Every structure is written in structure tokens, then in C-alpha cells.
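Encoded as C-alpha cells, the structure appears first; notes follow it.
One protein chain is absent from this view; the other protein chains keep their places.
Here is chain A:
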Amino acid sequence: MATDAAPAPRYSLLPGRLPAEDILFCVDVDLEARAEMKSAAAAAASSGSTSTASPQPTQPAGAAGGAPAAGPRTAVRRMDAIKQALLLFVHSKLTMCPDHRFAFGSLGEAFSMVKKGFSSDAGSAMEAIHSLSASESRYAMADLTQLFMTANQEGTKAESQGRLLRVVLIYCRSSMKPQHQWPVKPKNFTLDIIYLHDKPSADNCPQMVYDALVDVLDHVSQYEGYILETGQGLARVLFRQMCILLSHPLQRCIQDDLDIPKQVAKKTLAIEAAQNEDGTPVSSQQ
């Protein structure tokens, strides 16, 4: 960012008790969820002197949830990374507050739940996550109507219990726009979207799909929902994006102002560096 750009508006966290969340995950199980992710080791090798070179390759856990992938030669697929990201989310969210609850579903041509009902039990979440599996063929459509119907019903229930309903859609298709017949209705759930796609090419249209997803978000989301996308194929980017979605909707700034996570840098480093260079002390900088 240019140092002379206008500073981001100051965000302040208002005191208050936040309602616990019921979070419904909808995972795209189209063939495209089988696409390979870039392995971190390969990324490190190809990027040369950039900061992505991390000395230790980080491999997501295998699809079965057992031992992590053996090495750079084993392909890690989108669905594997998605599953690990879901586990990361559930464990993190429960560490933050054990009252949050989760439910899981898949999106083929339409939406279907893995299991009825929300639960804060980590074990049952892990089971549901491991049961997801990507199809071996492409679906003819991606219809979100049933997802919104379910979310709307659960949203009403959640409100009556003093809870907040969220939907997190993880979408993987680079050429298929999602569709729905959801009418304009009072909004009672917040939608977040993570879009994993291929690099734009002559054979696909991820930009159009992305725009359609943005429209969906605006159409249904009660509070500020985030749409995060990546075409890089790096699992660690997906994990970082999942962590951003850990934020409670009532604590969020608008996406335009979103600038987390920020790089840590010791405040005293800048002063020391300046001192080392020319030996004269400088006043502390902001």
C-alpha cells in the first residue's frame, strides 16, 4: 500500500455480548473439487527469492484425516484442503467459544445436508467433514435455492434461541454460475463465500462466476458477509481465508476495509534499523 494513501477508517469494537453462532457449511462436491492444489514445496521452488519461500513445507492432512500427505509428490486436491480448512475452522471457533454449533452439507446440483441439526461436538463435526467427497463427474447446475430455504428455516429457529445463523459456501466451479429462485425476503442469515477457481483462461469464466457470487451475497446476507477467492491453488491461502471467516458477523468491518491479517513487525525494529544505518538516534515512528 502506498504510504500516502488515505488511512483506513478506524474500527472500534463496541462492548456487548455477541450471540453464539450456528454455522452451516455448504461444500461444492463437483468434479472440480478434485482439482489439484499447488503443493507448498513446488510453490517455494518456483518462486525463487520471494517471501513465499518457507523453509518447511506445510502439507494438509490427507483426505481420510489420517497421516498428513507424505511429500510434494503426493497430489493434494481441493477437497483435501477444504476438509482441513473446515477442521481448522471448527477447532478454532470452539476454542474461541464452545457454544458455537456447526452443520454440514454438500452442493451437487442442489444442496443436501450431511446430517440434520447443529452440534458443537467436535467429533461429530469431524465425522461429517470426513464424509464429504467430491464427485467424479460434473453437475449440470449449481442451484442454491434449497440451501437458502434451509438457512432461512434454521435462521428463524436460531433467532428464537438467541443465536445467529451463518452459511459458509465453498464453491469450486470455474465456469458454472450458481443459480437460485430465492425471492426477496427478510434476511435472517449471514452468508460468506470462499471461491476456489482455476486461473482465468479462454476455456473458463471465473470472473463471471465471481460476479454472480457477489450478487448472491448481496441478495441474501443479513450482516456483512465476506467473499474471498483464490486462483493460486495454495492451501495456506485457503487456510488464511478460513481464519478470516472466524470473525463474528457483528464484529466485522465492511469488506472494503478488511485488511487482516496484518504482518507482525516489532515496533522497535524500525528505530533500531535507522540507528544501525547512520548511527544517529531517530525519534520513534508510528
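Everything below uses one rule, namely that a contact is a pair of C-beta atoms (placed from the backbone, for glycine too) under 8 Å apart; a residue touches a chain by one contact, two chains touch by 3 or more; residues count from 1.
In this section, contacts and distances are computed from a predicted model.
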Which of "BRISC and BRCA1-A complex member 2", "Trafficking protein particle complex subunit 2-like protein", "PAT complex subunit CCDC47" or "SERTA domain-containing protein" matches, in UniProt, the chain that is not displayed: "BRISC and BRCA1-A complex member 2"
Hidden partner chain, residues of chain A it touches: 1, 3, 16-17, 19, 43, 46-47, 50-52, 54-56, 58-61, 65-68, 70, 83-84, 87-88, 91-92, 95-97, 126, 159-162, 164, 188, 195, 197, 199-200, 206-207, 210-211, 214, 217-218, 221-225, 229-232, 234-237, 239-240, 242-244, 246, 249-252, 254-256, 260-268
